[in-house]
Structures are given as structure tokens and as C-alpha cells.
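Notes for the one structure printed next.
Shown here: the complex without one of its protein chains, the others still in place.
The block that comes next holds chain A.
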Amino acid sequence: MELDPLLLSRIQFAFVVSFHAIFPVFTIGLASFIATLEGLNYRTRNPVWERLATFWAKVFAVVFGMGVVSGIVMAFQFGTNWSVFSHTSANFLGPVLSYEVVTAFFLEAAFLGVLLFGRNKVPRGVHFASAVMVATGTFISSFWILSANSWMQTPAGVEMVDGFYHVVSWADAIFNASFWPRFFHMALASFLTGSFVVAGVSAWYIMQGREVETHKKALSMTLWFLLIATPAQVVIGDIHGLNTLEHQPTKVAAMEGNWETGGNVPLLLFAIPDQEAQTNHFEIGIPNGASWILRHDAEGVVPGLKDVPQDKQPPVAIVFWAFRIMVGIGLLMVVFAVVGLFLRRNENYAKKRWFLNGLRFMSFSPFLAVLAGWFVTEVGRAPYLVYGQMTHAEGLTPSLTGGMALFTLIGYIVVYALVFTAGSYYLMRVLRDGLEKSETTVTDDELQRAKRPLSAANSAIEWE
């Protein structure tokens, strides 16, 4: 079989970006949680908040470190595998991606060190302000990266001159049509990720009877927050979907598994899309459901995949199922938040083992949902890199051979497997050590040492 550099490059990009994405999506949410804890600590001077903030800042440090490492690769992926795309859109993407890097750089240089190491060295207000700035910085960073991605989905503010995009309006290009829904959808996803991880880990400590009163405070906080955030995400997700319907109807058709444009389209709960035959098998659906959701009317017209030729359709099965995974997990999250409310009486949310076990399980769910969501939006854009304007094939590095792409794909898989096994293993170690060990007094030795994110965690890497 001939090795296809296009397919291999797409798999490689999906692999490295998925791997990278799980770290920032967690740290963005966690940073805001830590800032909240620091704020409570600042106002109330209750040591519980300080202990929680210190512990979670260590977890933050490890995950942030892994995000930086995997981010190095991302800065070069665009050039190695998608050089024509990079070059063509460099006038817009270059500055935007640079701003993303600069923000992360600036953030780490200025405030992360103070947050992680400065508690006893700077005034309390400054320490709290640093936590707020770290949280703000993560948002500014994601602002730029989401602007770049949204521009690829709904390009605007540029004109093509001699084969290169030139920016005619920075405002139009940065705040393009799909930017705000995507930004809020992703920001909430980060909050949900942070919250469900904190909830799951707290539940785990509570079940073990470790520092129950302290972790119960964290759990209670996150459950209240989830009660607002999970339904809000459903609303924002709906707005995002309607935005996609307006600007990328083919993607919505793939999400709904709908082949023929028309009214009375069912909401499919299950189907096996068959792209060859341009139809679905084994459909189970709610009559008129998709029409209702997308047009708020049973007769509402939903776009169909057959509106475009088959070679301009995205791979339907991937988009269709990734969408169902994302929505399914999202609804499950709402259920957990509501159940948490019903368990408020007698603090049952911290007593019922089935609920705590469920939360432990749910701590992995946001990552799955976020990756599924990105698969929907990225695969759903296919065959385009810049929607409607440049295909994946056109953007690919011309000199790239299948062998080269396969070599680096295997290479990245091996490197990531080694490095992130060690990283995840270490993260588990930090979590297992928990609140109790996170407070061992910092010695002068350690103060002499590095001021890097990961050095904020002081667990040993081997199990004892």
C-alpha cells in the first residue's frame, strides 16, 4: 500500500494536538479555581482555603509543565507538515500564534513564579493578584489560539493578494463569525474540566477518609458551580451549533447524519452512516427532533450532506459519533450536577459512596468530551483547512513523503508514550501524596533551587 502523506499528516496532527489540548483545557479551569480559593483565603483568612490553594497549585504546576513540553511540538507542526497553509496564511496566523506564545511566556515569567513560590515572600494582596493574573493569562492565551482556529472555520478580514492572505481588518479577522460562541463554549468546557477533576479527586480523598472536612469544602464549591455551569454549557453549545448551521451547514449535516435537505428531520440517537452509499443504516431517532433543535419548528429545514459532492463531504461517521459522545457526556454532567443538589440534605453528597464513586469516574469525562468536541469541529471542516478556501491537500507540505510522515508519526507516539507515562505517573504520585504531604516545609535548599513550574511539586517519583 502506498503511504499517503496527507492522511498520515492528519493523523499526526490529530495525535499531537489532542495530546496537547488535554493539558491546557485542564489548567485553564484549574487556574480559575485556584484564583477563587486564593480570593476566599484573602477575604476570610481561613487556613482551609490556603491549604486547598497550595495543594491544587502543585497539581497545576505539573500539568502546566506537561502542557509546555507538548506545546513546543505544536509550534513547529504547522511548518513541518502544513507549510503551504502556514505560508499562505502567515500574515494572519503568524502574529496571532505569536501573541499566544508571548502571552504564555509573559504569564510564566511574571506571575506563575509568584503564585507557586511567593506565598511567604510577597504581600497577601500581591499573591492573590498573581493568582488572578495567571487565570486571566490562560484565558488570553486561549483567546488567541481560538481566534486562529475560528478564522480557519469562518475566515474573514483578509484578502488574497498574489497567493497570500493579507489582513485588511484585524478586528474582522480576529473576531470572526464563529469566534465568540467557540470561545465561550471552550471556556466553559475548561471550567467543567477543572471542576469535575477537582470534584472527582476530592471525592476520592473523602472516600479514603483523608482530610474529609477540607476536601468537602472543595467538593461543595464545585458542585454549586456545576449546577450553573453544566446547564449553561448546554445553552452555549446550542448557540454554537446554530452558529455552525449558519456558517458551515455541511458540518451540521454530518453532526446530524442527515443526507437530504428538508423538513421533519429526526434527531438520530443511533445510526451507522455509510458514506459510500450516502445513507444511514440502523437509524433510531426521535421524529422531527433535529428540526426542532436547529429551527425550533417540526417543519424546519435541516441541510443535508448531499448538497455538496461526495468529495466535499467530511468523514460523516467520525463527526456523527464524536458529536454524540460529546453531547452524551454533557447531559450526564447535568445529571450529576442536579443529583448533587438533591444530595445537599445532611451533606449526603459527601456521604453516599455511589455518588462519590460516580464523581471519581466523571473526572475523566470532560477530557473525552473536549476531544470529541474538537473532533466534531475539526473533522467536520474537512476537506477544508481554511473553510471553503483551502483544502487539506492544498495546504500540505509539497516535499513531504509518506515515509517521512510515518517516521515522525511513530516517533511522536513513542516520545509521548515515554514522556507522558512518566508525567501522568508523577501526577498520580502527587495526588496520592495529597494535601497532607503538600505542606512539608520548604527548606532553604529548595529555595536555592529552580523556580520552574514542576519544581513546585515535591513528591518523589518512585512509589515508596
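Things worth noting here:
Rule of thumb we're sticking to: a residue touches a chain if its C-beta (ideal position, glycine included) is under 8 Å from a C-beta of that chain, and two chains touch if they have at least 3 such contacts; residues count from 1.
The working rule: contacts and distances are computed from a predicted model.
Of "Cytochrome d ubiquinol oxidase subunit II", "Pyruvate dehydrogenase E1 component alpha subunit", "ABC transporter ATP-binding protein" or "Response regulator", only "Cytochrome d ubiquinol oxidase subunit II" is the UniProt protein name of the chain excluded from the display. One of A:52, A:146 or A:400 touches the chain omitted from the figure, and that residue is A:400. Set against the missing chain, the residues A:11, A:69 or A:267 yield one that touches it, A:69. One chain of the complex is left out; on chain A, the residues touching it are 65, 68-69, 71-73, 75-76, 78-80, 83-84, 86-87, 90-95, 97-102, 105-106, 108-110, 164, 166-167, 170, 397-401, 403-404, 407-408, 411-412, 415, 418-419, 422-423, 426, 443, 445-446, 448-452, 454-455, 457-462.
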